[in-house]
Every structure is written in C-alpha cells, then in structure tokens.
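Missing here: one protein chain of the complex. Every other protein chain is in place.
Order of writing sets the chain letters: A and B. Residues in each chain are counted from 1.
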Amino acid sequence: MATAQGAGAGQGLRLIAPPLLYAILMLAIPLLTILAYSFFRDDYLTVVREFTLDNYRAVWADPIFRAILLRSLAVAGLVTLTTVLLAFPVAYFLSFVVPPQRKALWLLLITIPFWTSYLIRVFLWKVILGYNGVVNSGLKSLGVIDQPLQFLLYNTGSIVMTLSHAYAPFAILPIYVALEKIDRSLLEAGRDLGESRAMTFWRVTLPLAMPGVVAAVLIVFIPTIGDYVTPTVIGGGKIPMVANMIQAQMLDIDNKPLGSAIAISSMAVVTALSLLFLLLNRRFLRVRA
Amino acid sequence: MTIPQPSARVAPASAAGAAPARRPRPDQAPRRPMIECRGLHKYYGDYHALRGIDLTIREGEFFSLLGPSGCGKTTLLRTIAGFEDISSGVVMIDGRDMRNVPANVRPTNMVFQSYAIFPHLTVAENVGFGLRRDPRSRVEKAAAVEEALGMVGLTGFGGRAAHALSGGQRQRVALARALILKPKVLLLDEPLSALDRKMREQMQVELIKLQRQVGITFVLVTHDQEEALVMSDRIAVMFEGEIAQLDGPEALYARPASRKVADFIGVMNFLPARIMSETHDHVTVAAPGLGTVDIPAANVSRVDAGDAGPSIGFRPEAATLLGAGATAAGRVTEGVIDEVVYYGDMTYYDVIMDGTDAYDGIPHEVRISMRNVFGREVPDVGTRTRVSWSPGSLVLFR
Partner (left out) sequence: MSVAGRGSGLRVYAVAYLVFLYAPIALLPIFALNDATVIAFPLKDFTTRWFVQMVENAALRTALLNSLTIALSAAVLATSLGIFAARASTRYSFPAKGPIMGLIMLPLVLPEIIVAVSLLVVLLAAGVNLSIFTVILGHTLICMPFAVAILSTAFASLDTSLEEAAYDLGETRWSAFRLVILPLVMPGIMSALLMSFTVSLDEFIIAFFLAGNEPTLPTYIFSQLRFPKSIPMIMALGTMLVALSVVLLMLAEYFRRRGVARTGRTDSGGFL
C-alpha cells in the first residue's frame, strides 16, 4: 500500500536521521579526512595542510608498496577462488538435498565457527602448522617424519589456507540464499525441454545462482585484502600485506599523510577491481530470479 | 469467470440463489446521509488518484465501491478511514467535517484486505484490542468480546492463537474486532478476495445478515462485480479516479450508463446502430440484423467520449434461442450457432446473426445464455437457429 508521499518522505527522513548522522560523523567524515590527509604534507610531528601529490608519487614509485599490493591482491584472489569453489557444493547441498526441516540445523552448524573468535581461529592454524605444531608433532609421533616440516608455516600458502577457513561461512550463505530463490519448476522445465541434469545445472541453475556467487566473491575478496591479523600471525611478519603497511605508516612510523595515501590507493584499486567484476557479471545480475 | 444464473433479482450473480432476497427497507423515507464526499481530489505526486469524487452514503446502507484495480476505490475508502490525506475537498461523517480528525478517533472501523490479525495475540485479545481505553471492567469487556465472537459464529474460539486460524476464521475475527467498537461506519477493503469460491459465497450471505442485524453503514471495496451486485443496496462504479455510475444493482445491470460500465458488469452484446430520429420519450434506431427499433429514453446511455459510434446493447439472457416450431414472444432474427459453451446449469451460445455485417462488412457474433432444461437437447455448432428478442430489453449507447 502506498502511503502519502509527502508525509512519508518527511517521516522517513526523521527516522533515518539518527543512524545517518552517526554514519556521517563516524564514517563519511573520517573517510573524507584520510582522503584529505593523503594530499597533505607530513612534517614529522605535524601534518602540514598544503596540497601535494607527493604522497601518491612516493607510494606508487615505491617497489615495496607495489610488491605488497600485488601480493595482497594475489592472496585475496586465491582465497576468494578457493573459498567460493569449496563453498558452492555445500550451498548446493544445503539448498537442494537437505530436507527443509533440517536446513536450520545445517545453517547453524556452518555459522558456529564464524561466531568463534577470529583471532583464536587464526592462531589455531599457527598451532596446527607451526614448527612444533600439531601436524609436525603428530606426524613425528606417528613416525612418518624425523624432522619437522618447515614449509608449513610462514608462507603465502598457509596465509591462503587460514583465510579460506576463516571466510568459509561468508561464501556459503549468499550462494545458499540465491539457490533458495530459484523456482524449482525452472529446473524441471530445463529437464522437460530435453537437457541432461548436468546441462540443466549449467544452463539454468548456475546462471540463476550467479548473483549469490558474485556477492560471495565480493564479501570474501574485500575484507581479506585488508586483513591484518593473518599476515601478522601466520606470516610471522615476514609476508606483510597492505594492512600491515598502513598500520606501520599510521602508528609505528607516524606518517599519517603517507599512510592515508596507501589506504586510499589500495581502496581505489579494490573498488576498481570490484566494479570491474560487477561489470563482467552484469548480465547475471539483471536477471530477477 | 462468471457463470450467469437467472434469479428473481439479478441475473448474473451466481450466489444470488443462496443469498437472501433483497430486504425491503422498513423505513422507505430517505435516510440521513452518513458519509458525504464533496469535490474530493487526491494526488500522489503527479498521479491524480481521485478526480473530483462527489458521493453521499446513507445511514444503514450497504454501499459498494466497484472498479478494476487502480481505479481509486481503495484510495477513496482509505480517505474515508483517515489513512490518506486528501489534496482537496471535504469528507463528512455523520455531519461532521473529518478534516484534522485522525483515523484513530474517526467513527469508522476497517476490515483489511489481509485481515491484519495481530499474530502475537489470541483471538480474544485481537477482538478486544480496541477496548483498551474503554472504562468498563474486565468482566464486562470479556463479555463484550464473547458477544462479538458469537455474532460472527466464533463462540468459544477466544483462547486460540490467531495465527492458527483459517482464512474464513480470520475474516470473522477481523469483523468482530471492528464491530465490537460499534462504529458508525464499517469499511471493508476487498474482505473476501483471499477466500476460495465456496467460502466467499458463504461469507457474502453472512455479511448481508450481519449488516442487517447491526444496522451499521457498510462500505465495501471490491473488484468483483458479482459480489457487489449480490451484497449492495447501492454501488458506485469507478474508473480512473472518477465515479462512472452510482445506482442500485438492478439499474446498474439493466441500464448501464456507458459502454465501459456495461462491459465491466456482466456480459453485454454490442451491435453497431444508426440513430434515425429522436423524440422526448424514445429514440428510433436502425441496427443491422435487428431492423428498426424504438428505444425508451430511460434505456439511452449518456455519451461516452472516444466511442466509435452509436451501438445497441443487450444482455445474453435478454434473448432466447427458439426451438423448432416454438413461437416467439418478441421479434425474431435468424442466425448460425458458432460456438457452444456448456456450464452445467447453463449454456452459452455464440450466434452469428443474419444481416449484422450490413454496416461494416463484419458479421457480428452475439452471446446468448440459456438455462439448461433436463431432457432438452443442446444444439450443435453450425445449426441454424432463430433468436427471439424484445425491443424493451435493448440499451442504446451513443
């Protein structure tokens, strides 16, 4: 039912005002501030408010930044790919195989790990993969190896492993929701029109599930690229990612304009990649399931 | 889909057989107005939803707002209830201007299309919801709730959880909840549309009885012409934010004011016609296949803007197929049966009447409905037949 537009708009604006004001004060203004800072000059103890592009020049000319950004992108890309590929069959199983009355239980089982302390989950992987960790000590006590395996920890692979584990539920849920929305008669129609089960999946189910897959990709990709804990704990500080670099500039080195420029630069890259990804998938997103 | 069934009062109302005959009003003196709308306009931004509504609904009347979806009937109802502000005009209820009177203090109560039964409350708590500010004691309120439940046939249902009710029961709870407050006007927004056909017909009868029992003015919004014809004392047919015709059910059915109204209510056959001459009490027209006919002035509709030209209209039950050897009461035209649609108690025949192609070269088909009589054969497609009709049942649209 349509309510009166004029009165509705006023009432709506009055209601949205408190959360909007909060978001402006605590999010919009801070984001604009670091945007402004990234164009200011650092003078050791103070920030000099004069416009300069030096920070960006310094950031993009720095081979370390470029290497770290590339590594972050590669790690986030790998994590996203693994997470989404591993998650899809689970989401499919939840939506198509689990009987309706058992779905809530399965969802609960999948979400519980997400609710346990992220820090402890990440740390557990260090415990598992460490020099004297669970895997090495386990294999040693079983007599499989004599010396601890060194390649388990402190590398990109262990970072990818840890993050894929941490973000698993984030990938399952959006895909599950998209699959749930698919009208089951569409699949029967696909079969009725002579397609095999596999081709029906390829031509009907997958395209209709794509909005969920796209959401899953973005939900995993964006936060992982800014992850701080995993590179620090699992990478042992030897394999820094963008977040570690921002943290170092902002706190340890205390060059806020340069730190802001790094933050803005990496955000710009992430945003551009996300938009490109959305653009590539636009034909799936237009479909209304 | 409509299955016309002749009845004493209204031909196409299938439930008419089950409905009590229209009540003769004990007081035939004009009753005082309960709701008056004067020059009502409503805009949603640029959209003109109500375009100058003038309407008087009398006390104790069962009044229907009938029209297709988007015609403004629900907006008009919600305007009366106070849920919508009006852009201009006046709404008066019981002689009092409703400007600045919010919905919660208006002497109206509403039965919502979705019933809006509070799912977290019991049936009794739902029915007694509006009594919160009532100064009566708890015992008296409980008695009032029980009485209201009895009125809608739900005695003993008070303790049930509201969300466990069936559609028909929800409808009754919604009615009891509104009626317990003894409003001057009960507003019903498509109250039967969510029910299945059987239940709908049963509720139509119950609503008529209930209205007679409580004597409150009922205003019903519906898109179902049959429902409006069965239940109402008077009906306002609305198109595009305007009232196209306001009449009793019989008049509306027999003498629709425009082609649009005629098309919306029941089935109407149209044949092109030419106006030959006009006097104060009748219009003489020539129609192909029908010849020259005098139409009484009462059966002449007003001019409809945008219509192709004058045409003659008649209802499917106004003509009869004559069996072999039968003699006609009125005039007769011959034709060929083009389609037969069998409904059990009725059959529809689409007949191409001889000579109907005289004006535009297109042979026109008319639909004729006949009650099936046990033992009488239903003629086949392609049979030549005679159609008997009477000039008094024709309506002229010009």
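The definition used in the following text is that contacts are C-beta pairs under 8 Å (C-beta built on N, C-alpha and C of every residue); 3 or more make two chains touch, one makes a residue touch a chain.
As the structure is a computational prediction, the values presented were derived from the model and not from experiment.
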| item | value |
| --- | --- |
| Absent-chain contact - pick from B:35, B:91 or B:110 | B:110 |
| Candidates B:40, B:53, B:81 or B:221 - the one touching the absent chain | B:81 |
| Which of A:11, A:150 or A:196 contacts the chain that the document leaves out | A:11 |
| Where the missing chain touches chain A, by residue | 1, 3, 5, 8-13, 15-20, 22-24, 26-31, 33-34, 37, 86, 89-90, 92-94, 96-97, 100-101, 103-104, 106-113, 115-121, 123-128, 130, 132-134, 136-138, 140-141, 165, 168, 173, 176, 180, 197, 218-219, 222-223, 225-229, 233, 242-243, 246-247, 250-251, 256, 259-260, 263, 267, 270 |
| Where the missing chain touches chain B, by residue | 81, 83, 103-105, 108-110, 112-114, 116, 118-120, 129-130, 132-133, 161-164, 177-178, 181 |
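In this text, only the chains that are shown with their structure count from here on.
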| item | value |
| --- | --- |
| Length of the line joining the C-alpha centres of chain A and chain B, rounded to whole Å | 59 |
